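One protein chain omitted, others in place.
Going in written order, the chains are labelled A, B and C, and every chain counts its residues from 1.
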Amino acid sequence: MTDLPTFGAGIWHFATYKDRYATDGYGEPVGLLEQIDRAGAVGELSVVDLNWPFVGFEGTTEDVRSALTRNGLRAVAITPEIYTREFMKGSLTNPDPAVRTKALEMLHEATAVAQELGCDYVKLWFGQDGWDYPFQVSYRDVWQQAVHGLRELVGAHPDMRFVIEYKPREPRNKIIFPSAARTLLAIQEVGHDNLGVLLDFGHSLYGLETPADAAQLCIDHGRLFAIDVNDNYRGWDDDMVVGSVHLVETFEFFHVLRRNGWDGVWQLDQFPFREDPVQAARQAVDFLKALHRALDALDEEALAAAQTSHDALAAQRLVQKVLLTSMVEAG
Amino acid sequence: MTDLPTFGAGIWHFATYKDRYATDGYGEPVGLLEQIDRAGAVGELSVVDLNWPFVGFEGTTEDVRSALTRNGLRAVAITPEIYTREFMKGSLTNPDPAVRTKALEMLHEATAVAQELGCDYVKLWFGQDGWDYPFQVSYRDVWQQAVHGLRELVGAHPDMRFVIEYKPREPRNKIIFPSAARTLLAIQEVGHDNLGVLLDFGHSLYGLETPADAAQLCIDHGRLFAIDVNDNYRGWDDDMVVGSVHLVETFEFFHVLRRNGWDGVWQLDQFPFREDPVQAARQAVDFLKALHRALDALDEEALAAAQTSHDALAAQRLVQKVLLTSMVEAG
Amino acid sequence: MTDLPTFGAGIWHFATYKDRYATDGYGEPVGLLEQIDRAGAVGELSVVDLNWPFVGFEGTTEDVRSALTRNGLRAVAITPEIYTREFMKGSLTNPDPAVRTKALEMLHEATAVAQELGCDYVKLWFGQDGWDYPFQVSYRDVWQQAVHGLRELVGAHPDMRFVIEYKPREPRNKIIFPSAARTLLAIQEVGHDNLGVLLDFGHSLYGLETPADAAQLCIDHGRLFAIDVNDNYRGWDDDMVVGSVHLVETFEFFHVLRRNGWDGVWQLDQFPFREDPVQAARQAVDFLKALHRALDALDEEALAAAQTSHDALAAQRLVQKVLLTSMVEAG
Partner (left out) sequence: MTDLPTFGAGIWHFATYKDRYATDGYGEPVGLLEQIDRAGAVGELSVVDLNWPFVGFEGTTEDVRSALTRNGLRAVAITPEIYTREFMKGSLTNPDPAVRTKALEMLHEATAVAQELGCDYVKLWFGQDGWDYPFQVSYRDVWQQAVHGLRELVGAHPDMRFVIEYKPREPRNKIIFPSAARTLLAIQEVGHDNLGVLLDFGHSLYGLETPADAAQLCIDHGRLFAIDVNDNYRGWDDDMVVGSVHLVETFEFFHVLRRNGWDGVWQLDQFPFREDPVQAARQAVDFLKALHRALDALDEEALAAAQTSHDALAAQRLVQKVLLTSMVEAG
């Protein structure tokens, strides 16, 4: 068997959530250190992606590092919260120049924290940058503001990597970076090598892409800096446990990664609203390990031949053979 | 011109909101009395639908009535909050019998409040009753629990009307009452005359129904007790301002209501996350008045003839003629 | 191992197809007898559903029976083609009364053929009965016409069963029987015991239903007369090979059937536009056999316990354990 990949998770996986109905939250608030302890309790994770500012936590960055260390974890990334109330009409594309400045300042600070923690990248998720209604914005203006803001940010930190996590929508009805291709166009326009893509499997699926194809596109452009996995019903970003619905397409996604020698973190971005988060993470990793075994077992030569002739049925036989026996060892 | 309909709104239209990203909310919390004052400030509304328990409010039901009265408003309905943390795995279908009992108690109490305020109906919205994952529940069991719970509730209050507001999903990935037809089947099984449907235009649209057709179905079963309007992009319950996107289908919806002599409240269920709620309501009513004028102007005889021959183009001409001139008086 | 179910297929599985682009067809036309021989060549099928009139075939019903017999097949159903040019604006709901009469005549004749061939049911698929544009039809009128037509048809043949195959859309933008619940309402209104539902897994999935839940609903109403399986990407009726995408939900669907002791035909409704149809059917049956083995291996007691507490993760573990080992014997 080939070596297992590094597994990771967004630290919010171990928090509790609110939505517009359960405004009192799906459980008591959970502080950052407790979230980290929960991540450690999974027993399978090596890295986590941390939201910043560290909500509900009064300590120092050093305290965070200690909590990580005692759980055998490392901070792989910082995700600055440029989508809270202050930024509800956008961060880098906010109509108010003062808020745009504020967003940039916060991104610079987050970058400093990422450097302090030795992170691999800063994750930029522009969930509030977009529009809700027809005619609400000048599309050219918001695009230009995004590109300029990004250029200023990533140009100022040549030693840190930044990733854009694209998503079609939510919370804005439309987000400025909805797809892999659109994000790559922005990255080109920004013109710096340290800006890439974080491909979230669920966002891709729900955005009508074929995730494996989107991954190949990003790889061919040299920009697949990171990935997240989860699952959904294709109509919304449900952030379900990976392996709940789209077994074949999740397998195909990791197959494209392996075929290209991509060796980054297999990272969870799940929202277990009503489930035990430690168990949800453990179960996801169990499934990912099954996929890893299935990749080892897959007849790559035969698959390549099937793909050369676009033979869907032959490819399916090869895939089912390894996928539907992938939990034998775990049985 | 025919008489204008009665306009109303869910009181939450005038609150602020949270979601899973802007956990600090899209604005400062707004208390119930202030929400009522905002509803009054619209200047066009006669009735409101009130959430219960009265969140962030220490006064009496009498205080609420006074606030309504001084704003020229009446409570048309009570919407019990059977979708907060306690009920995150369901109300009448919660796996825990104690929570099911608690939900019923709360519904009985809400009914008492509705009676005290002279409401027309209690609105039941089962947003947490459903499932998220394949294999999570026994579909027969949850259905039976819902039917039994409803029977107990509505059977105990023969003098009050109850409505089920159906919706395909959110917050649960799947909700037990996702469509008009499914809800009508439940109502039949419950077997009481005082249980009907609240048809939310946006829920219908987003659930792949034709809202006007769903309205006709509910009317033909004698169960269209109430309606809500708003708009969306057909992929989610965006709760946008009515008239933002689906002008023609909104018009068609009200056309079916008029054709059947349905004379209930034209009620707003909008979530103006980032907009001024008073202006959002005013603008919605302006659009609804334009639709009302268009209905007056529509050549019903010619339309009936076009529909008898399924002549889509003839019908479209008649509709555009009145819809695309409907704001002349308001111009 | 429990006994294998009976496998079947729509005979069109073995035809070639046209669409609005490849108007010259995805292959040479294939006559009915050749289609039957292909179905026989699969080596796994016991029954087929036959379109009628027998297109491109000059022989007698007796010739058809002979072809079936020599291939070890039986006609389980007749599907009258009430969706060709003549019926492009509807069959039982056509705006032209003469066409409505014609449709009924054709349905009566198809029923006679079904009786002659000893079929279990006549399948009614109202793909052209619906509407395309807002305001095109009177929804009440088309519904009443459908109910009256059905009553006349099924009332005239008390010894034959009829099934309505519901589908949200295609070829009409909206079809009058889009969902299980709506179809059950129609069946109630028709008022005859010999009218039921054919639940097509893909139609259900694509219509925002949970197929297993829809199956349970039809069973609880005593109306699940037949099922079809295939797969799709949830946005259209792709009619892909079963087991291509939704492995878990297909498994859940058959699990509900078994739990209820439903013992009908496991029938394929696939459109292998660009694939070898014999191989496509064989591969689908191989997957269905794997599901059957997984059902045998599933810990039903533990699953029932998980479902009683709505424990999604526990259910998922039990399911993955049997599903992801289901091809071991076939490996």
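Note that in this section contacts are C-beta pairs under 8 Å (C-beta built on N, C-alpha and C of every residue); 3 or more make two chains touch, one makes a residue touch a chain.
Note that the structure is predicted; figures quoted are calculated from it, not measured.
Enquirer: Determine which one of B:Phe54, B:Tyr233, B:Phe253 or B:Phe271 touches the chain that has been left out.
Expert: B:Tyr233
Enquirer: Out of A:Ala284, A:Leu303 or A:Met327, which residue would touch the omitted chain in the full complex?
Expert: Here the residue in touch with the unshown chain is A:Leu303.
Enquirer: Check the options A:Asp19, A:Asp49, A:Glu81 or A:Asp132 and report the residue that touches the missing chain.
Expert: Of the candidates A:Asp19, A:Asp49, A:Glu81 or A:Asp132, A:Asp132 is in touch with the missing chain.
Enquirer: In the whole complex, not just what's shown, which of A:Ile36, A:Leu107, A:Val256 or A:Met327 touches the removed chain?
Expert: Residue touching the absent chain, from the options given: A:Val256.
Enquirer: Which residues does chain C use to touch the chain missing from this display?
Expert: Touching the missing chain: residues 17-27, 83-85, 88-89, 127-128, 132-134, 169-171, 173, 233, 235-236, 238, 240-241, 244-245, 271, 273-274.
Enquirer: If the hidden chain were put back, which residues of chain A would touch it?
Expert: Spelled out for chain A, the touching residues are 89-90, 95, 131-141, 143, 168, 174, 178-179, 181-182, 184-185, 207-210, 212-213, 216-217, 220, 248-249, 252, 255-256, 303-304, 306-312, 315-316, 318-319.
Enquirer: Considering the entire assembly, which residues of chain B contact the chain that has been omitted?
Expert: For chain B, the residues touching the absent chain are 208, 233-235, 241, 243-249, 274-276, 279-280, 283, 286-287, 290, 312-313, 316-317, 320-321, 323-328, 331.
The working rule: only the chains that are shown with their structure count from here on.
Enquirer: With chain centres defined as C-alpha means, what is the inter-centre distance between chain A and chain C in Å?
Expert: Taking the average C-alpha coordinate of chain A and of chain C, the gap between them is 39 Å.
Enquirer: Per the centroid of Cα atoms for each chain, what is the distance between chain A and chain B, given in Å?
Expert: So the centre of chain A lies 35 Å away from the centre of chain B.
Enquirer: What positions in chain C touch 2 or more of the other chains?
Expert: If we look for residues of chain C contacting two or more partner chains, we find 208, 248-249, 312, 316.
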